[in-house]
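Here's the structure, in structure tokens; my notes come after.
A single protein chain has been omitted from the complex, and every remaining protein chain is retained in its original position.
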Amino acid sequence: MSHGYESGRLDLPFVGICTFGKYPLCLDWDNIQADVAVLGAPFDLGTQWRSGSRSGPRAIREASTLFSFGHAGAYDHEDDAVYLPAETTRIVDIGDADMIHTDTTRSHANIELGVRKILAAGAIPVVLGGDHSINIPCINAFYDQGPIHIVQIDAHLDFVDERHGVKNGHGSPMRRAAEKPYVMGLSQFGIRNVSSTAREGYEDARRMGSDILSVRQIRKLGVDAVLERVPAGSRYYVTIDIDGFDPSIAPGTGTPSHGGFMYYEVLELLAGLAKRGKIVGVDLVEVAREYDPAGVTSILAAQILLNLIGRILDAR
Amino acid sequence: MSHGYESGRLDLPFVGICTFGKYPLCLDWDNIQADVAVLGAPFDLGTQWRSGSRSGPRAIREASTLFSFGHAGAYDHEDDAVYLPAETTRIVDIGDADMIHTDTTRSHANIELGVRKILAAGAIPVVLGGDHSINIPCINAFYDQGPIHIVQIDAHLDFVDERHGVKNGHGSPMRRAAEKPYVMGLSQFGIRNVSSTAREGYEDARRMGSDILSVRQIRKLGVDAVLERVPAGSRYYVTIDIDGFDPSIAPGTGTPSHGGFMYYEVLELLAGLAKRGKIVGVDLVEVAREYDPAGVTSILAAQILLNLIGRILDAR
Amino acid sequence: MSHGYESGRLDLPFVGICTFGKYPLCLDWDNIQADVAVLGAPFDLGTQWRSGSRSGPRAIREASTLFSFGHAGAYDHEDDAVYLPAETTRIVDIGDADMIHTDTTRSHANIELGVRKILAAGAIPVVLGGDHSINIPCINAFYDQGPIHIVQIDAHLDFVDERHGVKNGHGSPMRRAAEKPYVMGLSQFGIRNVSSTAREGYEDARRMGSDILSVRQIRKLGVDAVLERVPAGSRYYVTIDIDGFDPSIAPGTGTPSHGGFMYYEVLELLAGLAKRGKIVGVDLVEVAREYDPAGVTSILAAQILLNLIGRILDAR
Amino acid sequence: MSHGYESGRLDLPFVGICTFGKYPLCLDWDNIQADVAVLGAPFDLGTQWRSGSRSGPRAIREASTLFSFGHAGAYDHEDDAVYLPAETTRIVDIGDADMIHTDTTRSHANIELGVRKILAAGAIPVVLGGDHSINIPCINAFYDQGPIHIVQIDAHLDFVDERHGVKNGHGSPMRRAAEKPYVMGLSQFGIRNVSSTAREGYEDARRMGSDILSVRQIRKLGVDAVLERVPAGSRYYVTIDIDGFDPSIAPGTGTPSHGGFMYYEVLELLAGLAKRGKIVGVDLVEVAREYDPAGVTSILAAQILLNLIGRILDAR
Amino acid sequence: MSHGYESGRLDLPFVGICTFGKYPLCLDWDNIQADVAVLGAPFDLGTQWRSGSRSGPRAIREASTLFSFGHAGAYDHEDDAVYLPAETTRIVDIGDADMIHTDTTRSHANIELGVRKILAAGAIPVVLGGDHSINIPCINAFYDQGPIHIVQIDAHLDFVDERHGVKNGHGSPMRRAAEKPYVMGLSQFGIRNVSSTAREGYEDARRMGSDILSVRQIRKLGVDAVLERVPAGSRYYVTIDIDGFDPSIAPGTGTPSHGGFMYYEVLELLAGLAKRGKIVGVDLVEVAREYDPAGVTSILAAQILLNLIGRILDAR
Partner (left out) sequence: MSHGYESGRLDLPFVGICTFGKYPLCLDWDNIQADVAVLGAPFDLGTQWRSGSRSGPRAIREASTLFSFGHAGAYDHEDDAVYLPAETTRIVDIGDADMIHTDTTRSHANIELGVRKILAAGAIPVVLGGDHSINIPCINAFYDQGPIHIVQIDAHLDFVDERHGVKNGHGSPMRRAAEKPYVMGLSQFGIRNVSSTAREGYEDARRMGSDILSVRQIRKLGVDAVLERVPAGSRYYVTIDIDGFDPSIAPGTGTPSHGGFMYYEVLELLAGLAKRGKIVGVDLVEVAREYDPAGVTSILAAQILLNLIGRILDAR
């Protein structure tokens, strides 16, 4: 990039246009050349409580620039490892899927198109929601990619089949996923408290192959035992609802649910998963800037995503 | 109401359940007995910028309790008149229309049902949005009520015909209204600045009978001259987009537009209108609590509505 | 309820008037027919730091509508149990006690009246503060109900006898309670850090029968050992100061105190208590919306209350 | 002050302890040596809507440091005058009156004591509220000072005699003042909209000698004509309720009322008053930081007070 | 741009990467091909009150996407004109100047470099601050561009020569500009109230050729008379401190000053200026997102800039 500075740029985090992690922008979706491609899905018509998650992609992108310090990659002194080394990391931001207000079906279709383009380029899609219903088109896009196992981090089961004709709201994505022939199973982690899924939803989920664990259950089992329950060597799709985290670190979301995960609990789980098989797709949903006055929720989203991507690429 | 206090209650504004103006709740829609019935329409799937107006009805209801001081009605020292005298004022709050997330068509249908029920009871509907698309089912409900003239307070023309298949978003209500055979004309006041309606939309509007005036034009003309342009003796439907007001007093909305109306400019216009003909329906839309940290926007909405209702009832 | 919809309502949490948990409103205090009756006590004249807890009842009521998903009751997958089953749950919201600004004595008297009415109806009072001084009239109302043991969740001991003539501020409720002949003892849990109660207050409390435990002490002991210290088979009155929780999940309160409880620590304690004896009254105090920009504090209050009520009714 | 800097201090506004205008602190109330003495009255037990004005004194003091630029006094280029010249300006901050939570009577008495001490020292009291009820002890303190005329800037008449036994809440100060034999009259400016004062209150006020003007009426009359209505050459006590200003510039208050004064309207009125007679006391009330996210309300309060004090001292 | 959608994109304002007005990004500063080039200058080390204006460029860019509705240009119904028609408008966003924390001199130098690159490309620079000190390097960059006249919209004179060795803080830019041989004069509009510039600063300014007018003076004169005072046919550099506007519409700034301009007052002045001569450079400074909870300040900044650019290009 010819910025006109003879001596390079210091490029502090608060400086510059907000693409994800300050990685290059690629708006030509037929020419994606990357190992990871980030797509925004600013859709929030599927929410049942307070709206706002359409602000998620912009909020996460801006927060992610905080972590662009690591010109030489991100050194983790606990692992004594450098993740995302500049020379070999190929990440692009492909912008947002086009949204059609009032229209869930066509907005979802546009998200699916974006994910398909990424997959067609051989890259791993990382999709920034939007509400959790955006997981539906993401999973749809994997229809021709071979079998996947879904690992969900969430407070809510999201297993409502249909209510008043609604099948594609943010209370139903895991049900929709479980119906796919290429979804081999679900690991649903962090599920707790009352929500839209009633008793029958849980029974359906278990019947359809879900392994449901609460935060307390996971703490009792420990990371290793939890990972043991996930089929080894599979192709994993990871869907992170930010409300899987505790409201203390993720207040900026539509339906906060107390008693959630703290940061390292999730990071260790996902880092282990990256080693246990192959993560082929990721979405992170339900960040809503409107309820995040200190910005810690979007910082959390950016931090967990960049660390996860680093570990995915490192595991290759 | 038998509250068990021998000496009555002081009933300060901050005390008690939040119905509109602390007027009685009537959840039996087939048994509405009132002159004015307030309906919430917490729908925000039609927005093109930031979402949040689903919070409008709850925000306005809570703010309206601030004005429940006037046990003996609301004394206005400038007019030397008591509006909303307790003994003769019959207002009820009938709660909210049922919303179906992800589904614009059915949510709109439920709003239309609520307005029809109010009209069937012979009451004036006052609908609390939600985004401006909720005006579409409101106007639909008037299909068998005889001719109406629409008076709009708004920053935006909202006259988009169709874009990418969207016909019922918050950029189109006035276009949809103008198409009705029973809508005789539109007075569109406060329109200013760039927005979703392009040049052709303005041309269509003028051709279809709209009288479009900006805030500056209205200030130059004066209230009386503006009122002269509205057909006298008609049945008026008033639709107030809170962004018709200046962002200084109405920051809590999706698409603030600078250079808007101040409070008394609108009140005087509407008070004059209440005398010029018969106001048969009202909606107030686009209040979003998420952007209203000091609560002044919902206070504005409640204040203008209670004053308008007072003047409508007084004019009878 | 005749809402006019043929097919019922979806009744999403963000829709409708805010009563506690969307349970029915009962403003006739001489005709309360319920097992649990919720009363608001929006009083904050007793605070020694920042005011605002008068907003508590409205904030908690609105947050509680988030948990009205469970039409068929609230299914808890960890307990594999349905709490608050629709068919047998009788909860009403009786609105707020009347507040008299500037006047502590009479405002307190009105709260006491409300609680007496609930007790007279044979229901369990659940009172939403307001500051912690509202516990004083609540306990007063139990004067003819037989012996009770008080279990307090709080950061502060609230055991100031009198300072500068003040006996009924929010620093004194536990002292006032301890003086009652029908209060058999106090379990004061979560107490930590410096506050208004000086060394003598602690000495008085211990002398008057208090069992005082800090958060760290409780963590070391474990839930079971802590419950063992509470007299078994008693009639318990539970008073929850939201600042007993950690500021990370309960920032929206007057006097946050770091190092507090997390959500499940309190839930497990209270769930155990519901089985150990009979909970005959509850108050939850000090929620102040002014300091709760993301709403997590009022969500916490609603979540703990609905779970506690579910377990109380389940234990019957 | 011996700060140890050889070259003096730049003393930017954001630096240093927050006394009013960075003027010296004088905590020995029997030794006040100043022309103007500022007293905080952080009392908010008299409010009928949202609380919080106890934060007013601290908020205003901090905002006032923004105006401490003028080491050489405050140069006003429109007047071509230097106000508050360093060499002759004697202002002190005497801290806050002691507040007794739960107790209106004794808190008010402490405010009265502070004002008396200031008057005894021959200084002009400038009292920072707190809610408007703090005007009651302020006026009480003038019982032996000779006749005064009250000029009120406010949205509300504050003329409630008694309701449910309350006589000293924030809805009553002007009534209480009007009852004093040494209060010769009231000019009540900015009064508008519905509030706690019913029709009879207005009638009482007019009968007891009030001149009531709304914002619109004042705009029509013009500053000079309004000033003409105030008795010339009198001793004025000025009480400024920040809600007399428009919510657009004063959102940070308990009961905002749309349609209020803009900044220069009030400044010109008060500047004219300072020349028309002798201003002997000032209070500014109802600033509540909780609703002032951008700080503009406390900046407004500080700005109007410093300009008013400058003009009072200049007029001497 | 090959986005992969067959039918184009709806491209709603809330969708997509935030460049200014969604215009193309040009990071190769030696290859700028545009009529207008937008540069961010996120520098806030020059502030004397609260910091935060480094957030300005990102906040304004995001707000500017709200105005990207006008695919076919921006239709202004009052002027009956289309501004910024898509086919002929060449605007680019060149990102931010590199900032060096702790170092004013080098950060300023980097801003100057960016402006020089824009000028070298024959484009008009539009610089987004940052605090007002960033005007200093902007003006420096014009050293070889021929004579300019500066038109400033501001609450403050910014004419401090030197205090404690500081010459390049945000209180001094107009003084620094006035010293340039190629700055022919200054029109300083909106100046009011107390600030860092003392009496001597005003005297210096007048002596060095400034025309200083307050908001009230400008209102009395009217737009046309004010424009008459600006030398006709000159090359103008426009510097807009957002605090020139009233705090009611521009709360999000470091040093709000009450009594400022409303939106159309400034737009009309600048629109007139665009016709009176040639505007050759623009900066807009002091927007700070931290104090702009509803986003109205950044919306104001984007709105005035896009309208100004439209009129500049239209006047060519």
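Each chain gets a letter, A, B, C, D and E, in the order it is written, and its residues are counted from 1.
Please note the rule applied: a contact is a pair of C-beta atoms (placed from the backbone, for glycine too) under 8 Å apart; a residue touches a chain by one contact, two chains touch by 3 or more.
Model, not experiment: these values are computed from the prediction.
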Which of the visible chains would the unseen chain be in contact with across the whole complex?
A, C, D, E
Given A:89, A:168, A:196 or A:248, the residue that touches the chain left out of view is A:248
Among E:78, E:211, E:268 or E:290, contact with the omitted chain is made only by E:290
Which of D:50, D:77 or D:101 contacts the chain that the document leaves out:
D:101
Residue in contact with the excluded chain [from C:229, C:258 or C:275]
C:258
Positions on chain A where the hidden chain makes contact:
7, 10, 12-14, 66-67, 69-72, 74-78, 82, 246, 248-249, 262-264, 267, 293-296, 299-300, 303-304, 306
Which residue numbers on chain D touch the omitted chain?
1-5, 9-12, 14-19, 25, 27-31, 40, 42, 54-55, 58, 61-62, 93, 95-101, 110, 113-114, 117
Touching residues on chain E - with respect to the absent chain:
44-48, 50-52, 54-55, 100-104, 106, 133, 164-166, 168-170, 290-291
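Following the convention adopted for this analysis, only the chains that are shown with their structure count from here on.
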Chain with the smallest distance from its CA centroid to the overall CA centroid?
B
Find the pair in A-B, B-C or A-C that has over half of its contact pairs, by residue number, in common with D-E.
A-C
Selected pair, greater C-beta contact count between B-E and A-B
B-E
Please report how many Å separate the Cα centroid of chain A from that of chain E, as a whole number.
38
Chain C: which residues touch two or more other chains?
10, 12, 14, 54-55, 100-101
Can you name every chain pair that touches?
A-B, A-C, A-E, B-C, B-D, B-E, C-D, D-E
